[in-house]
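What you see is the complex with one protein chain gone and the rest in place.
Should a chain be cited, it is by its letter among A, B and C, assigned in written order, with residues numbered from 1 in that chain.
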Amino acid sequence: MVELYFLLVFMIIGSVGALQAKDLLSSVVALGAVGLGLCLTFLILKAPDVAITQLVVEILSIIILIRATLRKDLPEVPTGGWMFPSAMGVGFAVILLLVALKCFPDLPVFGEPKLRVAQHYLDSGLQETGAANLVASVILDYRAYDTLGEATVLLTAVMGVLAVVRKVGRKKPDQPEEQTDA
Amino acid sequence: MIYLLCLVLFCVGIYGLLSKRNIIKMIVGLIIAEHAVNLFFILVAYRRNGRAPILAPDVAITQMVDPLPQALVLTAIVIGLATTALLVALAIRIYGKYGTYDIAKIRELRG
Amino acid sequence: MPEKPEPGMTILVKTVTRLTAWLILLYGIYIVLHGHISPGGGFAGGVIIALSFIHLMLAYGKEVVFRKLSKEMVELMESTGALVFLAIALLGLTTGYFFGNFLPAGEPFNLFSAGTIPLSNIAISFKVWAGLFAVFLALVLLRIDNVGE
Partner (left out) sequence: MSDPVVLLPCFVAVPLAAAFVNSLLGKRIHWLSDLLGSLTPLILLGLSLLAVQAVRADSVLVYQVGGWKLPIGIAMVMDGLTSFMLVTVNMVTFAIAVYARDYMERYTSKEMFYTLFLLMLAGMNGVIVSGDLFNLFVFLEIAAVASYALVAFGTERHELEAAFKYAVMGTVGSLFILLGIVFLYSVTSTLNMADMGQMLAKQKDTNLILMVSVLFLMGFGLKAALVPFHAWLPDAHPSAPAPISAMLSGVLIKTLGIYALSRIFFNVIGLTPAVSSILMFLGTLSMVVGVLLAIGQRDLKRLLAYSSISQIGYVVLGIGLATPLGILGGLLHLFNHSVFKALLFLNSGALEYATGTRDLEAMGGLRKKMPVTSTTSFVASMSIAGMPPFGGFWSKLLIIMAAVQAGHLGYALWAVIVSVLTLALFARVIKNAFLGNLDDRWQGVREVPAFMQASMMALAFICLVSGTLLIPGIREVFLNQATEIFVKGSDYSILILGNI
């Protein structure tokens, strides 16, 4: 599994690059590279469904993000005088990783999942649902209710975007404009 | 430990979110953290020398990876996309109103 | 992209796009229909279909796409997709359960098998491509409108 480590390190470097890049466009492009690495990792980990979805979703979100950055010359602001949040970020990361390191021995060893419920899907998924793709049988039959929720999240987001981009939010009131943002 | 590297990726995302003051950079950090969580889920599902959970008429079922987390990650990816779309829409609107992506300047501009 | 007098990109891009957009569209439909047999499914396929439209739009400019389908149409399709999916769930009540699989499981590995799964895939793909395309349209239109602000 050397390639896995290789890909992960690549992703970490890519994301650091994405965050430190001087202009926004290259930051977004670096994010695209990270997404591609993730997609390959999914393939290596034998998750082709996820890899396909990740790939197309990545393309779409990159397109959306580029629409946001292409606008004009967007000079990256220097991050001076912004020490406190950085320190907070580093502190948070260190604490999280320390606790995580302590808890890893409790997790099952990598490559040997417990498979309690999943064993049932593997054994009788084909007979019960008739779908050869077990992932499809899980998302659309065993856990179809989740998928309804997922579709609804997407609908909600679309409605939300449409609501947010309305040019006029309030009707012009007949009394003086409110000035409350004190 | 592969898990640790994955969490490092998560921390990089969160760190970016906390320390950057550009709205787009914050969104980028958030997306990276999302990637890390999804990856962690798939890592947990992996079986050594496993096969993809797709059956074929002539192959017996042996050593398949856990299909359940894959299904969940599919859901999580779409949720992430939905959130990203909304965030970007908000960001573009903020840019339209304030003329900058810099969150510190936006705070100064406020009322 | 600032507004150009002539919408869209160069003739070279347009010619290539005319070919590839349809291929992408077909591939998306294939992914949707075979979601229960091979990798892919409603979501991936739906996104691919949306991408094919976005591809067209990036190359030709928004007017060409709008001639084919209006924004209202897109929103309509999205809600319809969601409703169809919910209806499939409710039809499941005929088996006694919400989301019951009310169609026979059928012969495995065939295109017409696995009960409601292909139907749900199609409903979801409609929802997804319409929804994402609506998002894209909203963001693109917003940018053009906001220039003067």
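By definition in this document, a residue touches a chain if its C-beta (ideal position, glycine included) is under 8 Å from a C-beta of that chain, and two chains touch if they have at least 3 such contacts.
Since the model is a prediction, treat every value here as computed from it, not as a measurement.
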item	value
Which displayed chains the hidden chain touches across the whole complex	A, B, C
In chain C, positions touching the absent partner	75-76, 78-80, 82-83, 86, 89-90, 92, 95-101
Touch residues of chain A, complete complex, unshown partner	99-100, 102-103, 105-108, 113-118, 120-121, 141-146, 148-150, 152-153, 155-157, 159-164, 166-171, 173, 175-182
Positions on chain B contacted by the hidden chain, ascending	10, 14, 17, 23, 26, 30, 33-34, 37, 40-41, 44, 66, 68-69, 72, 75-76, 79, 82-83, 86-87, 90-91, 93-94, 97-98, 106, 109-111
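Operating definition for what follows: only the chains that are shown with their structure count from here on.
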item	value
Graph class of chain-chain contacts, one of line, ring, star, complete, other	complete
Rounded Å distance, chain A centre to chain C centre (Cα mean)	21
Set of chain B residues in contact with two or more other chains	52, 54-56, 74, 78, 85, 88-89, 92-93
For chain A, residues that touch 2 or more chains besides their own	48-49, 53, 57, 60, 64, 67-68, 71, 126, 132-133, 135, 137, 139, 147, 154, 157-158, 161, 165
For the chain A and chain C complex, residues of the former touching the latter	48-49, 51-53, 56-57, 59-60, 63-64, 67-68, 70-71, 126-133, 135-137, 139-141, 144-145, 147-148, 151-152, 154-155, 157-158, 161-162, 165, 167
Contact set on chain C toward chain B in their complex	37-39, 41, 43, 108-109, 128, 132, 135, 138-139, 142-143, 146, 149
Chain A contact footprint on chain B (complex, rising order)	1-22, 24-25, 27-29, 31-32, 35, 38-39, 42-48, 50-56, 61, 64-68, 70-75, 77-86, 88-93, 95, 101-102, 104-105, 110-111
